[in-house]
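Excluded from the complex is one protein chain; the other protein chains are retained at their positions.
Labels run A, B, C, D and E following the written order; every chain starts at residue 1.
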Amino acid sequence: MTDELLAKGRAVQAQLWPAVASGPTGAFPAAKLAPDFYRYVAESAFGMLWSRPQLAIRDRSLVTCAQLAALGKTEELKAHLRGALNVGITQEELVEVLMQTAVYAGVPAANEALKTAAEVFGIE
Amino acid sequence: MTDELLAKGRAVQAQLWPAVASGPTGAFPAAKLAPDFYRYVAESAFGMLWSRPQLAIRDRSLVTCAQLAALGKTEELKAHLRGALNVGITQEELVEVLMQTAVYAGVPAANEALKTAAEVFGIE
Amino acid sequence: MTDELLAKGRAVQAQLWPAVASGPTGAFPAAKLAPDFYRYVAESAFGMLWSRPQLAIRDRSLVTCAQLAALGKTEELKAHLRGALNVGITQEELVEVLMQTAVYAGVPAANEALKTAAEVFGIE
Amino acid sequence: MTDELLAKGRAVQAQLWPAVASGPTGAFPAAKLAPDFYRYVAESAFGMLWSRPQLAIRDRSLVTCAQLAALGKTEELKAHLRGALNVGITQEELVEVLMQTAVYAGVPAANEALKTAAEVFGIE
Amino acid sequence: MTDELLAKGRAVQAQLWPAVASGPTGAFPAAKLAPDFYRYVAESAFGMLWSRPQLAIRDRSLVTCAQLAALGKTEELKAHLRGALNVGITQEELVEVLMQTAVYAGVPAANEALKTAAEVFGIE
Partner (left out) sequence: MTDELLAKGRAVQAQLWPAVASGPTGAFPAAKLAPDFYRYVAESAFGMLWSRPQLAIRDRSLVTCAQLAALGKTEELKAHLRGALNVGITQEELVEVLMQTAVYAGVPAANEALKTAAEVFGIE
């Protein structure tokens, strides 16, 4: 029944993370423990929401990075910063979003997000 | 010394909230208690960050609405939803951003933000 | 495609809130603004997760009240405290959960949740 | 067994809120629902921690206001701003603490706290 | 005066973590720095609240895991997932609780909690 949702979700994920979508991926420990969860995310978050045409995928990606930075969700931020670059957002734009996070979520949240971005962008 | 920063900040605020900028505004209680704070916000948040050319004001507005929804800051969200409409973001785009908030900050945060948006958009 | 999910979700919602499910309900403002969102919640939260047999609905209800109290999501907590009573959790058990919230989320979160519970339980 | 803790806690509460401690107070709804909780708070928070001599009560009061502002716990902040005035902290010092909250918890948290303070200080 | 509370608290802790309670445990650095804090937790959290008969220890454990997952408190979640297994909650039930966390606290919180659970359950 939900195969169609899964396909729609996978199509969005392939835009954000083409390398992951095209290559073989062994399941990580949490995916072994709860495979249904990762299918649920693909179907609900990506298949039901991200795939909607009412907002450009670039905008969805930008606001997701902003929210993850504000909420201090570093691991997910890493993945979505990579996704943002893949849908055409520049490093410079991402840095601005993360800097501005200081205003709404505080300097420590912005600082942590910029450290994460430096790691994702390969800056040493 | 910081008059230049204040002018830059006020110019950004006038784009977001032209009605407020053009008309007379009596100080609200918190502004009477801490006038320096509201000048600080104009200078630092708007004069030092929002005024930077590295990110479009439309994008700054969109990510701000997204962060305020994720953080549950309803009062500030009201003001920034109004600002978003003034810099060219559509109601439909804002609704999508708020719906997607459910994925990253949970359904209650999205629900609260949509109720706030309905109020701002005059839906009864 | 997702009609089956919706039906499963509605069945769970009817256990939690039988009065709402059986009577006529005019759409509230946010539901007029974003009808797709409330269908999304019914399908994804209730149809895809709450309907799974791996955890009793009583346990799902109890942990939901606990999380909403910890996160300070008062409006949603009201609805779920009502739902909890409908699936057989007692007022006394709910009070204990909310008191214990003080340990993990702080005294103010517990205090706010107990005030909400007093309102839901009709205590004046 | 815990009467001694309760007495120690009540002594601290009487320093923060002498008017409450000296006059008659009818139980509010949450206190009727969960009287044990409010005794628990008096014994554990005030009797076990606030009463310790390792930190001045003025400092305890100041950091509590700061934390409540950062966490957005407005109701509790009201009570503790009143308490702060009663243990010798000035309005000016409290305003500075709340302004600085913008740096660590974001401008919306500081803004909300200053609005709360204006209400507590009777500014219209 | 509080020895009785400590004994009650220790009895609860022994149900959750029998191995810790029965064997020798050298103090970890934070316990050397603030021994009074860990005694405070045993007395107030476990002696005053967890020991109350109004809610089953299984339910207390379940809601604690749910709250820690929602709040992103990973270290404490590890300890309480171990405790949950010791009071009879199954891995399958815990996975369901953590999956459902996505609805109320967002997908990143659920994802982080499931990674923590995979580690606690020894899944590689």
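Here is the rule we go by: a contact is a pair of C-beta atoms (placed from the backbone, for glycine too) under 8 Å apart; a residue touches a chain by one contact, two chains touch by 3 or more.
As the structure is a computational prediction, the values presented were derived from the model and not from experiment.
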Touch partners, limited to displayed chains, of the chain removed from view: A, B, C, D, E
Residue, one of D:Asp36, D:Glu96 or D:Glu119, that touches the chain absent here: D:Glu96
Contact with the hidden chain (one of E:Ala11, E:Val41, E:Leu85 or E:Ile123): E:Val41
Residues from chain E at the interface with the omitted partner, ascending: 29-30, 32-34, 36-37, 40-41, 45, 68, 71-73, 75-76
Chain not shown, touching residues in chain B: 1-2, 4-5, 36, 40, 43-44, 48-49, 52
Touching residues (missing chain, whole complex) on chain D: 44-45, 49-50, 52, 54-55, 59-60, 62-71, 73, 76, 92-93, 95-97, 99-105
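Assume only the chains that are shown with their structure count from here on.
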Given chain B and chain E, the chains that contact each of them: A, C, D
Interface residue identity across copies chain A, chain B - same or different by half: same
From the options A-E, B-E or A-C, the pair that copies B-D, where over half of the contact pairs coincide: A-E
C-D against A-D, pair bridged by the larger set of C-beta contacts: C-D
Greatest separation from chain E - chain, by CA centre: B
Rotation, 0 to 180 degrees and nearest 5, that superposes chain A on copy chain C via CA atoms: 180
Inter-centroid spacing, chain C versus chain B (mean Cα positions, whole Å): 30
Centroid spacing, where centroids are CA-atom means, of chain D and chain E in whole angstrom: 28
Multi-chain contact sites of chain E, meaning residues that touch two or more partners: 44, 49, 52, 95, 99, 102-109
